[in-house]
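The other protein chains are all here in position, but one chain of the complex has been omitted.
Which chain is which? They are A, B and C, in the order written, and residues in each are numbered from 1.
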Amino acid sequence: MERIPVAVLGSTGMVGQWFVRLLASHPWFELTALAASDRSAGKPYREAVRWIFPEEIPERVGGLPVVAPEPDLPARIVFSALPGEVAGPIEEEFAQSGYVVSSNARSHRYDPDVPLVVAEVNPDHLALVELQRKRRGWKGFIVTGGNCSTVQLVLALEPLRRRFGVEAAVVTTMQALSGAGFSGVPGNAILDNVLPYIPGEEEKLAREPRKIWGRMTPQGIEEAGVRISAHCHRVATLDGHLEAVSVKLSRPATEGELVEALEAFRGRPQQLGLPSAPAQPILVRHEPDRPQPRLDRYAGGGMSVVVGRIRPCSVLDWRLEILGHNTVRGAAGGAILNAELVVAEGLL
Amino acid sequence: MERIPVAVLGSTGMVGQWFVRLLASHPWFELTALAASDRSAGKPYREAVRWIFPEEIPERVGGLPVVAPEPDLPARIVFSALPGEVAGPIEEEFAQSGYVVSSNARSHRYDPDVPLVVAEVNPDHLALVELQRKRRGWKGFIVTGGNCSTVQLVLALEPLRRRFGVEAAVVTTMQALSGAGFSGVPGNAILDNVLPYIPGEEEKLAREPRKIWGRMTPQGIEEAGVRISAHCHRVATLDGHLEAVSVKLSRPATEGELVEALEAFRGRPQQLGLPSAPAQPILVRHEPDRPQPRLDRYAGGGMSVVVGRIRPCSVLDWRLEILGHNTVRGAAGGAILNAELVVAEGLL
Amino acid sequence: MERIPVAVLGSTGMVGQWFVRLLASHPWFELTALAASDRSAGKPYREAVRWIFPEEIPERVGGLPVVAPEPDLPARIVFSALPGEVAGPIEEEFAQSGYVVSSNARSHRYDPDVPLVVAEVNPDHLALVELQRKRRGWKGFIVTGGNCSTVQLVLALEPLRRRFGVEAAVVTTMQALSGAGFSGVPGNAILDNVLPYIPGEEEKLAREPRKIWGRMTPQGIEEAGVRISAHCHRVATLDGHLEAVSVKLSRPATEGELVEALEAFRGRPQQLGLPSAPAQPILVRHEPDRPQPRLDRYAGGGMSVVVGRIRPCSVLDWRLEILGHNTVRGAAGGAILNAELVVAEGLL
Partner (left out) sequence: MERIPVAVLGSTGMVGQWFVRLLASHPWFELTALAASDRSAGKPYREAVRWIFPEEIPERVGGLPVVAPEPDLPARIVFSALPGEVAGPIEEEFAQSGYVVSSNARSHRYDPDVPLVVAEVNPDHLALVELQRKRRGWKGFIVTGGNCSTVQLVLALEPLRRRFGVEAAVVTTMQALSGAGFSGVPGNAILDNVLPYIPGEEEKLAREPRKIWGRMTPQGIEEAGVRISAHCHRVATLDGHLEAVSVKLSRPATEGELVEALEAFRGRPQQLGLPSAPAQPILVRHEPDRPQPRLDRYAGGGMSVVVGRIRPCSVLDWRLEILGHNTVRGAAGGAILNAELVVAEGLL
């Protein structure tokens, strides 16, 4: 099979590098163009980037010239790791010009005609792209993934929502440094410390699940009524967001039923056998002290979420811990999975 | 005024050293004896201890010989920093022999006739010691302080409880390494990691507030019905437990009323002008990113708790962050304050 | 005594804040003006600064308006915490206008007519300011302090140099994050890591001691021939640079003589009783595992250096460990001590 040419926008940042790493040997996609801000433009990628991974930059990719993020790239799909402040109009230009944009930026997440997709959870929302194209008169379209903290939360709770209903949750996050970008959190700020605030994060956690879990109707998404109350923190870990969750279900469940629902869960990506889909989206650990960020973040190649410490809650119904790899499942890996879904569903 | 002779049991451990540091220049108490396990007995304190503080061991104290924890110490009050596994019977021997035991150990916290006191919250529970002495035929008695995570929680919520009632709370703790003792958490376990489990901690957070907030009756404490659902974590900080709290009140409140209640709060220690009582037990920070463990743990000399990020909760009523110094307010400092209260109330 | 009005240039950065903290209650100096880049100008200091210390900004200082770094400040001495890239011309303007500039920046350190002073080591180099004024036609003058790593090295080795001669040293530094400024080292870069490179640092460590230890002559400084070979690293500590040193002396010494020389050392600041002079500039620790950054950085209020692990070297002569507080002794505190020396020597 001929591979589909793809490009990365914002390719020198932390999430951009994850895209490059994950796409370098992708079975369906061929990385043909790397875009970044003007400063880097013209240089070979290996000179433009401050590569963060232990292994070398893939040979072929390192030699690609960095280009400006303009819609003349030799690609059909573009992955956007652009900063939220600039992503909006650039992504629109690409979609208008016929590209499929799989975005990790927040800019269009809440647009009523742009799907906000966690591939195992609401693949049916891709149907929105018809509406999007029609309304905007675009040849291409934009698909967005959720905020990193949201993605792992809705994925882990999805089996419970399907079987027992999820009404509300109190979520306390302990988020890794990589979530703020490479230079986002100074060492001076975080050593021997916890930062109890991440701008905008709690609002995203409250809002995005309502759309992701919303009902697809001919007029668009009808938002879910779920209430998520979040307390967001930055802690001194490199990768892997940990979330302590108290959840209120609509119907009673036993611990055994919860474990069974979580472990048995498979979604559309697993049915379709998408290349980036983990065999098991949700892993349950039974030790008392798991999941831990350092030990569990690479479960399923960073695409599975790990759930542990399932126990009753005296205030809501159940307590549990959820861990996900924020820059893989919660960012680049999730956007690649979304693009695979787009292809498999015949939307390219 | 002649100072009251006091001793420390378990004086070489981390909490023991905090007792020594805080008592070395106490206006009411004179440190006259240091006890520790047999291994150290006989040596001068400065040779027996692996001193954890930057400043030198106070000269006079460094020369005190370490003795066995037997009830023949030249003291009237003994502070117990003994490990929970051994504290029980030793503390009983001391109380029986006429000493006032102000304990930081968990052993007797739940005994119906032993007061579990946070000095600003339930000073009236000291009345239990009459019952204790009568029932047990002791000349002395035992007073206990709460678990470090509990102390800062009930102290910070006390003004809300008094004004608006506290029905329930979901509490996620991010606890410092010192809470586990000096060697309690290996560097290998915590670097680039969070541990989502502290044995016994969630149970203590559920149980202790019910007793502390209980009603004193002639027959003993009538436990409060409050429900605390805790998620406890160990993070890479040296001192200062951070708690993210969602709380359900009995009556509606505005943010302004909450802030006012917290800042205006004073307790019996402040009325009595106890030496270790912070002028203001609860400080409210208004910056979006406070409290932080490294910046706020020494508020009020480590005896105040710091509250911040007060904001509505869509699931319960209010969200807030609470920070306290676990080895000062949550351990040694709290036990010293309890002893001061005992003295000031004429119970010695 | 009327206090001398002083100003701080670059007052919102990390070293600038240290100046503010240390000057807020200085017995000789009164902080009358705070300058910073245009962005902050006009705001009260407490709004312009991201204050890094646990305690509050001193009340009076917090209300001072931040002004531009132009030579019309109501002060006689200005402390410069300006970044090296911009400090040069600004400091010159101030000196020309009659201010005494005590600088922490590197810009003028190597000018032949600008003294590079570590107050206990080469106070006689202040004589250079006559030359400086004459040559440049300035009313004021510039005095510089050394790079943080240099200051603690030359101070700790000074007694050995005086008694036994210092010919060469191999120095490996393990430097704290604060040395790079608040945002200088991303948490992502340093967690679970050591960075074996600090731009320009090894060159400074090679060059500055040659000037500081140079001989004052009527024509200027005659540089010393000492050879310092440095290996510089950034490690995950907040404050306090640790240096592992192998040193070659000109004459044989015993361990006892070295310890005696270090502990007995006093310099001109101690003779003059300068307010910021530590009683004992060099402390020797005899435990096998000291000095340690976290335990020893605040020795002498951060103005002493701590030496330990003195033992023979099979390649050069002696091995030892040196620790100093980089932002106190190695930056703001050192520059204040230099200004005190200027005043005490009648050069103001």
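Rule of thumb we're sticking to: contacts are C-beta pairs under 8 Å (C-beta built on N, C-alpha and C of every residue); 3 or more make two chains touch, one makes a residue touch a chain.
Just so you know, these numbers come straight off a predicted model, no measurement behind them.
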item: Of C:Ser37, C:Asn193 or C:Gln280, the residue in touch with the unshown chain; value: C:Asn193
item: Option from C:Ala68, C:Met216 or C:Val235 whose C-beta touches the chain left out; value: C:Val235
item: Contact footprint on subunit B, counting only the chain that is left out; value: 14, 52, 177-178, 182-192, 236-238
item: Touching residues (missing chain, whole complex) on subunit C; value: 168-170, 172, 174, 192-197, 199, 206, 227-229, 231, 233, 235-238, 242, 244, 246, 248, 288-295, 308-309, 313-316, 319, 321
item: Contact set of subunit A toward the excluded chain (per top definition); value: 53-54, 191-192, 294-299
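One rule holds in what follows: only the chains that are shown with their structure count from here on.
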item: Same-residue or different-residue interface between subunit A and subunit C, half as cut-off; value: same
item: Relative to subunit C, chain with the most remote C-alpha centre; value: A
item: Chain nearest the overall Cα centroid; value: B
item: Euclidean distance of C-alpha centroids - subunit A vs subunit B, Å; value: 42
item: Whole-Å separation of chain centres (CA-atom averages), subunit B against subunit C; value: 41
item: Subunit A-subunit C separation of Cα centroids, rounded to whole Å; value: 47
item: Two or more partner chains touched - positions in subunit A; value: 192, 236-238
